[in-house]
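What follows is part of the complex, with its chains left where they were.
When the chains are written out, they are named A, B and C in that same order, and each has its own residue count from 1.
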Amino acid sequence: MTDKRPFDVLNNSLNNTVVVGLKGGVEMRGVMSSYDVHMNIVLEKCEELKDGQVKRGIGTILLRGDSVIYIVPTA
Amino acid sequence: MTDKRPFDVLNNSLNNTVVVGLKGGVEMRGVMSSYDVHMNIVLEKCEELKDGQVKRGIGTILLRGDSVIYIVPTA
Amino acid sequence: MTDKRPFDVLNNSLNNTVVVGLKGGVEMRGVMSSYDVHMNIVLEKCEELKDGQVKRGIGTILLRGDSVIYIVPTA
């Protein structure tokens, strides 16, 4: 094992912009304001992306951890 | 971790309108009257949406948490 | 949290007609005679619906909770 842990990435990304990939190919980009051990994630100022382009603005969104595939910090 | 938690979004949305995204691409919009730790959610005055347009009126609906992908507060 | 809980909807619907949405897009409409904590549900006088129209009569049916997406009380 290592001193670093995967959840460090989440903790370090609080209040920063992340892109979250969901099952089904949708990506959500926003400022992460909270998460929990199930990887439930809240994004503020969220935009839905399709092929990297903004598809629609959403605002605040709660993403269920079970649907998350990956999280990319952009800061 | 942070002082905020994802379920705060649910608690703050009680008796307010939310949009719930379900597996399979369906969205339900209604007034959230209750939820539990499994993210089972009850919406009142619920409408089913397709591409953001109202597809049909439903009334009260209990959504099983296992099917929930995201929740968007609209208030 | 709230004083109301999602399972209240189930309890209040006992012996009343409900529509249950299942994975795969099927809807079953019938009188709910019992349920349990897994959302296993028994409907009496059940009819299978397709696009809101009756596809076939079934009678009594036990629906496995794992397949349930939503429950709509109609009373």
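Please note the rule applied: contacts are C-beta pairs under 8 Å (C-beta built on N, C-alpha and C of every residue); 3 or more make two chains touch, one makes a residue touch a chain.
The model shown is predicted, which means the values in this text are computed figures rather than measured ones.
**Student:** Total copy count of the complex, if 3 are in place?
**Tutor:** 7
The working rule: only the chains that are shown with their structure count from here on.
**Student:** For the protein chains shown, what form does their contact graph take: line, ring, star, complete or other?
**Tutor:** Line.
**Student:** If I superpose subunit A onto subunit B using their CA atoms, what angle of rotation comes out, to the nearest 5 degrees?
**Tutor:** Answer in degrees: 50, to the nearest 5.
**Student:** In whole angstrom, what separates the CA-based centres of subunit A and subunit B?
**Tutor:** Inter-chain centre distance comes to 19 Å.
**Student:** Which residues belonging to subunit A are in contact with no fewer than two other chains?
**Tutor:** Expected reply: no residues.
**Student:** Touching subunit C in the complex: which residues of subunit B?
**Tutor:** Per the stated touch rule, the residues are 11, 14, 22-24, 28, 33-36, 40-42, 56, 58-64, 66-67.
**Student:** In the complex formed with subunit B, which residues of subunit C make contact?
**Tutor:** 1-2, 4-10, 23, 25, 39, 52, 65-66, 68-74
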